[in-house]
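Please read the structure below before turning to the comments.
Showing chain A:
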Amino acid sequence: MAVSAARLYRTSIGKKVIMATTGVVLILFVIGHIYGNLHIYEGSTTFNGYAKFLRVVGAPVFANEQLLWIIRAVLLACVVAHITCAVQLTQQSRASRPIRYVKHTDPKATWASRTMRWGGSIILAFIVIHLMNLTFGTLHPSFIEGNAYHNVTALFKLWYVSAFYIVAMLAVGFHLYHGTWSMFQTLGIRNRDNHRLLRGGALVLSVVFVLASTSVPLAVLTGIVK
Partner candidate 1 sequence: MAVMARPGANVAPNSHIPPTMHLTLHVWRQHDAASPGKMVQYTTDDASPDMSFLEMLDVVNEELTLRGEEPIAFEHDCREGICGSCGLMINGTAHGPEAATTTCQLHMRSFKDGDEIYIEPWRSKAFPVIKDLVVDRSSFDRIIQSGGYISAPTGGAVDANAMLVAKPDADFAFEAAACIGCGACVAQCPNASAMLFTAAKVAHLAVLPQGQPERYARVGQMVERMESEGFGNCTNIGECSAVCPKGIALDVIGLLNRDFRKARLVNNDGGDGM
Partner candidate 2 sequence: MATETERRSPAPPAAPATPARDTYWHESADHSMLESRAPEGPIDKRWEERKFSMKLVNPANKRRYTVVVVGSGLAGASAAASLAELGYRVECFCYQDSPRRAHSIAAQGGINAAKNYRNDGDSVHRLFYDTVKGGDFRARESNVYRLAQVSTDIIDQCVAQGVPFAREYGGLLDNRSFGGAQVSRTFYARGQTGQQLLLGAYSALSRQIGLGNVTMHPRTEMLDLVVVDGAARGIVTRDMVTGAIGSHVGDAVILATGGYGNVYYLSTNAKGCNVTAAWRAHKRGALFANPCFTQIHPTCIPVTGDHQSKLTLMSESLRNDGRIWVPLVAGDSRRPDQIPENERDYFLERKYPSFGNLVPRDVASRNAKTVCDEGRGVGPGGLGVYLDFADAIKRLGKRTIAERYGNLFDMYQRITAENPYEVPMRIYPAIHYTMGGLWVDYELQSTIPGLFVAGEANFSDHGANRLGASALMQGLADGYFVLPYTVGNYLAGVKPGQYKPDNIAFKEVENEISQRTQRFLATKGTRTVASFHRELGKLVWDYCGMARTDAGLKRAIGRIAALRTEFYENVHIPGTGEELNQSLEQAGRVADFFELAELMCTDALHRTESCGGHFREESQTPEGEALRDDEHFSDVAAWEYNGVGNAPTLHKEPLTFEYVHPSQRSYK
């Protein structure tokens, strides 16, 4: 089994399987995370409560922040695996067409499908900055440990930060749109019967995500959330 798993990984299809499975985890996280973020509309106490809850969750089985760290570890592992495969696959593709076309047109491919690599890189950059903004607070005008509500609102009041977030959210949205569908194809779940369903689902998911996530910076800018 281990041997065969290794042989699976050696092939590009194996790497794709890893991207897909880690992709699932990442998607689930992002959905949950954005859902959590929407508590911000219920005011600081609820939102901070939620942030606190993230740390004590799992008690009494887990000590303070223990479960959170486990989740963090899993997430980190997934992102690393996901990126590693992405990079390896990208290198393989580059190598397989040494001479490019003088003229090249893409008759069908969706924009999303052709920007997975760019989109991914933007997301990577975003995550790093994002953690420095709101988790470590190293990149923040007035970071207050434990006061997530303040951290977010204070941050988004800076228009250029909000702008950056909105762009990043769009990138994630596109990535999700192709990714979610592509994932099912990679795992061999997609077929001509469920094709429209999956494409539709992917579209809804990414649109809802973009609306929900960008609403936060916009709400702060427009003063709906103070």
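General observations
Convention: contacts are C-beta pairs under 8 Å (C-beta built on N, C-alpha and C of every residue); 3 or more make two chains touch, one makes a residue touch a chain; residues count from 1.
On the choice of candidates, all candidates are chains of the complex that A comes from, given by their letters.
Everything numeric here is computed off the predicted structure, so don't read it as measured data.
In the assembled complex, chain A touches candidate 1, while the other choices in 1 or 2 stay out of touch. On chain A, the positions that touch candidate 1 within their shared complex are 1, 4-5, 7-8, 10-17, 89, 92-93, 95-110, 113-114, 116, 178, 181-182, 184-192.
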